[in-house]
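A short write-up of the structure that comes next.
One chain of protein is taken out of this complex; the other chains stay put.
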Amino acid sequence: MANFIVRRLLTMLLTMFIVSIFIFALAEIAPGNVARNILGAFATPEQEASFREQLGLNQPLHIRYINWLVGSDWRASRLIGMPLTRIKKPGTDFYQWWAVDEDGTLVRWKLEEEDLIALRRQTDGTVEESLDNDRWQTDEEGVSRAWGVDTHNHAVMWEKGSGETYWMRAKAAGWWVEKSGGPRTYIPLQKGMLRGDPGQSVQTGRPVADTLARRIQNSAILAGIAFAIVMPLALVLGLIAGLNEGKPTDRILSVAGLITTSTPEFATGIFLILILASWLKLVPGATVFGSERAIFENPKMLILPVLTLTLIELGYVLRITRASMVEVMREPYIRTAFIKGLPYSRIVFKHAIRNALMAPITVIMLHVNWLIGGIVVVEAIFGFPGLGKYLYESALYKDIFAIEAGAMVMVFFAVGTQLVADIVYTFLNPRIRYA
Amino acid sequence: MHKAIPDLKDQYEKGKMTRREFLRYASLLGMSLGAAQALIAGCAPPATEVPPTEVPPTPTTAPAVPTPTTVPAGPRRGGTLRVRGNIGRIDHPARFSWVANSNPARHVAEYLTLTDENNITHPYLLDSWEASDDLLTWTLNLRQGIKWNNGDDFVADDVVFTMEEWLDEEVGSSTLGLMSYLTEENIEKVNDHTITLHLDSPQIAVPEHLFHYPNQIMNYRTFEGDFIQAPVGTGPYTLDEYSEGERVVLKARADYWQTGADGQPLPYLDEMVYIDLGEEVSAWIAAFQGGEIDAISEPEATVFLALQDDPNANIMGTPTGQTRVLRMRVDKEPWTDNNVRMALKLCQDHEKILAMAHFGEGAPGADFHVAPVHPAYCERPIPPYDPDRARSLLEKAGYADGLTVEIAVASDWTDVVSYAEILKQDAAPAGFDIQINTMPVSAYWDLWTEVDLGVTPWTHRPLGTMVLSLAYTCDDEGEPVPWNETRWCDDEFTSLLTQAEGTLDVEERRQIMCQLEEIQYERGSIGIPYWQGIWMIAHKKVQNWKGHPTQYDLFNELWLEEA
Partner (left out) sequence: MRDIFSLVSASKVALAALAIVLFWIFVAIFAPVISPYDPLEQDSTAVNQGPSAKHLLGTDDLGRDLLARVIHGARVILVLAPVSVLCALLVGTTLGLSAGYSGGMVDEVVMRILDGIMAFPAILLYLIILFAVGASAINVVIAITIAGAPGIARLVRSLTLDIRTREYIAAAELRGENPFYIMFVEIFPNAWGPIIVDAMLRVGYAVFAIGTLGFLGLGLPPPAPDWGSMVARGRTYIWINPWAVLWPSLAISSLVVGLNLFADGLREEVTRYQ
């Protein structure tokens, strides 16, 4: 058994690895590259090049993939010759990267004319400036270079006298500002996806991880409640329909299940809002997050989103359960049980249900994929600040790091539930165990 | 008293100017509202007098604002106001490119002046201002005793610092184009509470410009280019939380400089929360109907339609100079040719577009960017829908076989999409094949200055000259100013505009406006389909609720009735 689980885990890791490459490749090398998407079509080539450099987009694909997956700080740390650390700017959610000096003080640098200025962070949070030209290293050709951390969270290499020009984008005005004295090379500092830092959102300028954590929590609550309602309900209704095969109960349940499943959740959601919230005023029609904890303070607002998810998900599982039950009831051993004169309830509960549930449970776990799809639309309709809405809005905004991280998380959930499904299935069905 | 004031009074008495216009110009020139009203109190109302109800109540003392408006039952303190808003990423206030950016922030950081819902501008962080006779020298007297929310004193250095940020090319503020008459060297700090501006060209609208939404005053000691990281302001609230796409939480501060009707410092509310409900208006409407939010900032026409009969809704409608601009980039084929631009303009059936895209709520436009609500508006006929002439113009431009163009619109602005669809149908007989390229709002704002043909929303500004200088002028080197999205440069237009900005006499200025409008209509780069009526929607329990033509949320004096 352990062997089996380990093997499945390894397969899952392999799948996630392929998924990560897929997501990364799609987002990074898509036609109309990231820089173009952000900059608009009319930036000059120099501006684009400068921007790409600052984002580290000019580096080879595999380097960027490694940066994204496991971070760039350890590589930069070797070049700078000091350990690097990430702290939160006091009182804000914004991260800052600093190098750690031998005596433990945090330090960053800036270039002024030909002088390297060290910015040392004091214990009280203020910064002291001092000349630090000892860091320059001169090679045989007489070019002086220095590696350091700049004030925009890059590891950079300055070159004395090169006066590299670079471009800053003044976003609102949609125009560009040329500056000189820029560094020669940039390494944007990040810890990497696997170490909990998938990068900075283009849209908000904040670390993706912080926002994502909140959004996942919200979505987990929504999807969890929906799952906890849909699954027992669908299984029970499916079993009832299956036991009454061909009778009116079965017909009604099957047809109703089919119709709700075939009606897109964006249509049901809108009509539920119109009828239940707006006309009848029974339940709140939108999810308003006046605070982080709104979901606990006013749980009623979850009713309509959960109902919408229930309607769309119910029918599918119901139909599978029904089919499975019908099939089991036709099995020879059930027929034998009937011939032996065992009581109906005993046959159903002791023999049929256990076998009938096997297929649906696997399907249910696979169905988590669908549930995740459902929350994207449902969150959009109800203004629910969850993972689905985050992904949708990131996709619309082409917010590359946000969409990469969000997608990885979603796929991880999907693959994880499949793994659980496999394990549960082998427990329920000894015949295929270890296969 | 400014020497032009008697002239203004004369004009008013002769009926050339409405009471409201008189009060506006008097206050523009530094006269307090009370004094201005006193000046004309005895005058016979001119023929074109607006109903007196539209004039704000006379405050008992000068200076005009911020005296508290009298509130009938006495305001109740406490409570939280929940407002639907767009919570986008902001950093430098001077770089705000839409009003929604400024609305949560304007309760933390403030402006030197305030243009109220009647289009009248008052001193705000200023105590008063004085303009020289030639309108070239403006002295700004700062209000004393104001504290930043970190305890610092508000002084002239703050204002000088902030103004330098506006004018710094590296910051890239739209104010740079708006206040092109000012350079960093010409801001003179006289003392800790006095600043003198030496303008390059005469300008009457300096006080209005100071209320332009990116012009929030920053603390020179703390501000480092990102307001969220150091939210220090003089306003009545402090920034407690700013989560892009989710919410902004603002907490009342105890030592705000303005006092309410009860003699205590404003604000009456304990807290304000802006909540981002995404772009789904159905969620906004449902949240309002369900009582989960108290107000809707920047509602669209569809929200108005859904809520207009709601017994709990208090809807303030305002005619504005807010519009959807059909903008054609004159540096890109085929829009380099004025015949093509004119042809497309002629394909608009203005009245029909207003009726269908904006449900008749507003006024038809006439393809120049001056609205009937602007004081010096020169009335011109609404251009008729004329596909035949459009077709011949296209032929003249060498597109006898028709012309396929792509128009960029943001899919969430439903009226813009409708406008594009109507245009597509009505332009077909003229030979245009319009492909509609829809994109999310965020993508459009990322590209708005870049697309060849698109529809850009422009907010209301109190004076007609303001938006013209912001969007249709070029600098001395012939480079378009930052928000000149169509890259249209016209020397005659620019010089006439400069002249208008220095002309006080409304009739005289109207004459110049006529020429400006003529030029923009004949060879400009834009079509104006309609001027939007806009609304501010709040629950009835929100007291002191007012509309504002620029959709600025001026919520300092709101209070909540016990529900």
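Order of writing sets the labels: A and B. Residues in every chain begin at 1.
Everything below uses one rule, namely that a residue touches a chain if its C-beta (ideal position, glycine included) is under 8 Å from a C-beta of that chain, and two chains touch if they have at least 3 such contacts.
Bear in mind that the values here come from a model prediction, so they are computed numbers and not experimental data.
The chain that is not drawn here is touched, among residues A:151, A:262 or A:336, by A:262.
Across the entire complex, the residue among B:132, B:238, B:438 or B:544 in touch with the chain not shown is B:438.
Contact with the chain not shown here comes from a single listed residue; of A:55, A:243, A:372 or A:405, that residue is A:372. Of the listed residues B:420, B:453, B:474 or B:542, the one in contact with the hidden chain in the full complex is B:420.
Counting the whole complex, the residues of chain A in touch with the unshown chain are 11, 14-16, 18-19, 21-23, 26-27, 30-32, 258-259, 262-264, 266-267, 270-271, 274, 278, 369-370, 372-373, 376-377, 380, 391-392, 394-396, 398, 403, 407, 410-411, 414-415, 418. Where chain B meets the chain that is not shown, the touching residues are 281-282, 285, 300, 302, 305-306, 352, 355-356, 411-412, 414, 417-418, 420-422, 424-425, 435-438, 440.
The rule is short, and it goes like this: only the chains that are shown with their structure count from here on.
For the pair chain A and chain B, the distance between mean C-alpha positions equals 39 Å. Residues 80, 82, 89, 91, 95-97, 169-174, 176, 214, 228-229, 243-247, 249, 273, 275-278, 280, 282-287, 289-290, 292-293, 440, 442-443, 446-450, 482-483 of chain B are the ones touching chain A in the complex.
Contact residues of chain A toward chain B in the complex are 38, 40-42, 89, 92, 94, 168, 170-175, 177, 179, 203-206, 211, 270, 273-274, 277-278, 281, 283-291, 298, 301, 380-383, 385, 389-390, 393, 396-398.
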